[in-house]
Every structure is written in structure tokens, then in C-alpha cells.
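Part of the complex only, each chain left as placed.
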Amino acid sequence: STNSRQEEDVVDTPVMAAFREYAKELDDKHDRYERIVKMSRDITIESKRIIFLLHTIETRRNNREKVLEDAEKRLRAVCETNFLLIARELEDLDQNQYLRAFSPGLQEFIEAYSYFEYLKDSSKLSDWDDLQQFLTYNIDKPSSTKENETKEEKSLQEQTVAKKQIVCTIKPVEFILGLADLGGEIMRRCINSLGSGDIDSCFQACRTLQTLYAGYLRIRPVGNREIPRKITTLRQSTLKAENVCYNIKVRGGEAASWDTLDTAGFAMDKIAHDDEDEGFY
Amino acid sequence: MSTFIHQELFLKFQQHLDNELELKEKIRAIVREIEQNSKEAAIHLQVIHSNIEKVPQACLEARKCFDKCREGYKQLAELIPPKQYYKYCDQWLYNTHRVVFLIGLTIYLEAGFLVSRETVAEILGLKVSQSEGFHLDIEDYLMGILQMASELSRFATNAVTLGDYSRPLNISRFVSDLNSGFRLLNLKNDSLRKRFDALKYDVKRIEEVVYDISIRGLAPQVQTQAQADEAEQATDSTAA
């Protein structure tokens, strides 16, 4: 979508000539922005699908290892293909310039990755610096996508042609925003675990949410309007998980009392064997 | 408490936020300084609406203010870490638009043509391309130019009041040229687009002033477009 077509018929003033240049520059920026938005959209979709896949883990289905393996492969693929494309677009540019274009995809990826770590029983959640290495690439030669660079730039690059590092930067704020969404997934995990009778997972999810929430309480988000909104959502997720555990407790307590009355031993038995069989629903 | 999530993560993040806040406050102090200087330039240039004789002097004063602005931008350039321009630029861009407008006005008053992006950048000590360092973006240059057009429409009106009938004709050609230029751009639905929509009203107002002059036979001379183009360079010296 350039304006090349008019060039022939209109007699140019110097102003017109300058503006034709400006038009090109603006179109370039805009096109790059749109390309990055599309790349980001692909990452969002794939990350959401990975999260969906991770939700299929169920103790009674014994599919944990298999699913985690699949998920890890797909997460690596996102880094090595999708983010690489963005890194190439951003080569030599200020990453902040197109931040809004790829921020949604990046946040969703952070959410997916940290949820993966959560389910993997990692001893420690990775932070932005840890994740950054996945999005740092060594490339052999200057990327071929940049064609309209000036001669000086070219010669500069020729000196470093052998090896070059390009990145797709993970800013701390992006990480914190993406991580906040992890709360929603853990809450969902808590509810789903209740459904499949995996009580331990429920309590684990609830504890993790409480810790996560306490962490976010520490933040004094000066000038950022999204963080407070996310904290509100996180609080609600925490309350929902607490409610699930509460329900297990009151109902579990009830079952115990029925148990002592020896009328529902059978039912308790079922709970104990939930891990092995298909459960009662 | 879950061992998966370590509280250090949040302490580290808060540390990061605090550092950023500190930097932002430093920036704010410099920007306020630049703002003060650009405001002063604006006050000097207000004279165009009341006393045309004082214009050359006002341009000289304004240029002194731009020098001071350049010092401010230099400080900003030293303060902002490399490739972090776009993280903080919201703090100064509003003011940059105004400085560009004032420089554009000064150049127009002095020389009668549209200041180029390169010249504005040079006056403010900025780079033109992002890869060279602290730079002036094309969008910000254009925002300033559009602000100038608005001021010129007011200038056209007041020039007539002050008895100068050739200035509006000159302004009209100048702004009409600008308008044609802008029409070449594909603008997104952003602030630049909104500002450009306002340009239409400035153009219309200026055309009406020219109309008023023409219909009353007050225009300095009836001339063809070709003559007009020739006459252009001469006009400014007459008007100033």
C-alpha cells in the first residue's frame, strides 16, 4: 500500500517530495507493526492451546509425564520459531517501540510457561531473566528482511557478520502482568481437580495462589493501571480456590462423621481409590 | 506457603520499579526545564499577532530559547539508557511537538519555507534516525508542523487587521502545499490523524481570508500561479 501510483501525474513541490518520503517511512513502520501483531497473535493462540493441553493432566488418567513432555516441546517451538521472527523484526531497534504489538503474545507465553513450571513441580518459578535466555538468539549473518538500510549500516554490520545476538526482550512489567494471569489457570486447576477428586492438587493450588497473591500485594504499581486490575482478579481467583478447599473440608468432615457412623464407608473407600480408577463420575 | 513462588521475585520487581521511578523523576525535572524555555519562545513569537515590525527580533529571541531547549535534550539523551527511548518518550513528546511548531514558525517567518525534519533535529541536537541515537520521530515532527498550521491561520487573520494583505496569500499557498503533502500519508486512527482532521478547518479559514482580500481587490496584484511561485521568495522580505 504505497503511493507510488500517483507519482507520475502530479507535479511535485519540494514539500510534496519530502512528504512522499515521510509516507514511505510511516508505511514501513505501520507494516512492521502489523506483521508483529500477527506474529503475536499466533503466539497467543499457541500459548492458549498449550495451557488447554496442560489442563488435561489428571492424576487418574496418569498422563502427566506425556502431557508435560508435549507441552515442553511446543513451548520450545514457540521460542525457536515465533519469537525468533519477532526478534528479527526488532533487530537493532528499540524493543519498546513495538512493545504494544507483541505484548499480548508475550504475556500469554509467560502465563503458559509458568503454568508448565507449576505443573512440573519446579522447585522455583523462573523470572524474566531466566526466561530471557530462551528468547535470545545467535544468528550467523545479518537478517535478510532488512533491505532498505543505508550503506553505512551495511558496512557496520559486515564487521560483525560472523556472529550476532538478537533478542526479543522480556520486560519485568510484562512478566509480572503475564504471571498474574497464572492465577486464573491455577484457580481453574483447583476447580478441575475437585471435579476429578484430586484433593491434594486442590490444596496445593490454593496454597500457591495465596503465596502468589501475597507476592503481588508487595508491589506498589506507580503509574501502571493494569497491575491493580490484575491484582483484583487474582484476589478473586484466590477466594475461589479457598472456597473449593473450604468445601472439601466441610464435606470431607461430614464424610468422616458419616464414616464413624459406619453408613458410608463405601463412599470413603471410593475417594481413597480415586487415583487408580475412573472415579464415580 | 508454597515453595514454588519465591517472594524475592517480587522484591526484585519492586526494586526495578523503584529504579524506574527515580529515572522518571529525573526526566521530569529536565522536561520541565525544556518546557519553560519553549514557553518563553512561544511568548516571544506571539508578537506576530500584534506587531509585525517586531517579528525579526522575536525570531532571534526564540532561537535563543531553542538553544536552551537543545541543552535540555542533550541532558535527556545522556540520561536515557540506549534503546530505551520509547519507554520514556511520552514524558517529553508533548513538549517536543510544541518546540517543533515554534521552530517551524520561526523558520517560516525568517525564510518563508517549511522547515525540514533534518533542520529541526539539528536545531534541537537530535538525530534523525533511531539507529544513530536520541532522535526526532517523523510523527512528532509532523505533529509540530500541524500545530504551526493552526497558528498560521490565526496569523493570516491578524495580518489583515494589521494591514498586511500579502501575508495571507503567502500563508495560503504555504498551508495548501502542506495540506497536499499530508494527503499523501496513510494515517492510522491516532492522534496524528485527529490533528490532521483539524488542519481542514485551518485551511478553510485561511482560504476565506484570501477570499475576503480577493473579492475586495485588496490583493497586492493579480498574478498567475506561475508568477505566484516566482514571487514567493520575495514576499517574505516585504512582509517582515
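Letters A and B mark the chains as written, and numbering starts fresh at 1 in each.
Heads up, the rule we're going with is that a contact is a pair of C-beta atoms (placed from the backbone, for glycine too) under 8 Å apart; a residue touches a chain by one contact, two chains touch by 3 or more.
What you are looking at is a predicted structure, and each value in this text was computed from that prediction instead of being measured.
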Item to check | Complete complex composition as a label formula, though a single copy of each is shown | outcome: A x2, B x6
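Methods note: only the chains that are shown with their structure count from here on.
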Item to check | Whole-Å gap between the CA centroids of subunit A and subunit B | outcome: 41
Checklist entry - Given the complex with subunit B, which residues does subunit A contribute to the contact? => result 1, 3, 6, 13-16, 18-20, 22-23, 25-27, 30, 92-97, 99, 117-118, 121-125, 127, 153, 172, 175-176, 204, 207-208, 210-212, 214-216, 218-223
Checklist entry - Quick one: in the complex, what on subunit B touches subunit A? => result 1-7, 9-14, 16-17, 21, 24, 83-87, 113-114, 116-117, 130-131, 138-139, 142, 177-178, 180-182, 184-188
